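Yeah, one chain of the complex is gone here, protein chain that is, but the others are all in their spots.
Take a look at subunit A:
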Amino acid sequence: MEIKDELIDHIAHLARLSFKGEDKAGIKNDMNNIIDFMGKLNEINTDNVEPLVFMSDQINVLREDVPKQTITHEEALKNAPKKDSDYFRIPKVLDKTID
């Protein structure tokens, strides 16, 4: 698989990043290297190997339904670049078509 400019544009859009000129060439090169490296792994025969999704074999790590206040309202807003006394403030967004 070869990473082309269109794919860089698409992935950059999904990540809300933008690459131009040299940066774009650089990231394209990096990503191609990563894909090549991953391609090495495909050389190994995994026909009879179950996919390993979780690193531990623990199951049902659950929590009781008991409320806890771990941080305050002020702490929650503390690191926000823009806020008022109640809300996080962000540049206006209107398009919402996500499920």
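Please note the rule applied: a residue touches a chain if its C-beta (ideal position, glycine included) is under 8 Å from a C-beta of that chain, and two chains touch if they have at least 3 such contacts; residues count from 1.
Assume contacts and distances are computed from a predicted model.
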{"item": "Protein name as given in UniProt for the chain not displayed, \"ABC transporter permease\", \"Protein-methionine-sulfoxide reductase heme-binding subunit MsrQ\", \"Cytochrome ubiquinol oxidase subunit I\" or \"Aspartyl/glutamyl-tRNA(Asn/Gln) amidotransferase subunit B\"", "value": "\"Aspartyl/glutamyl-tRNA(Asn/Gln) amidotransferase subunit B\""}
{"item": "Absent-chain interface as seen on subunit A, which is shown", "value": "10, 13-16, 53-56, 58-71, 73, 76-77, 82, 84, 86-99"}
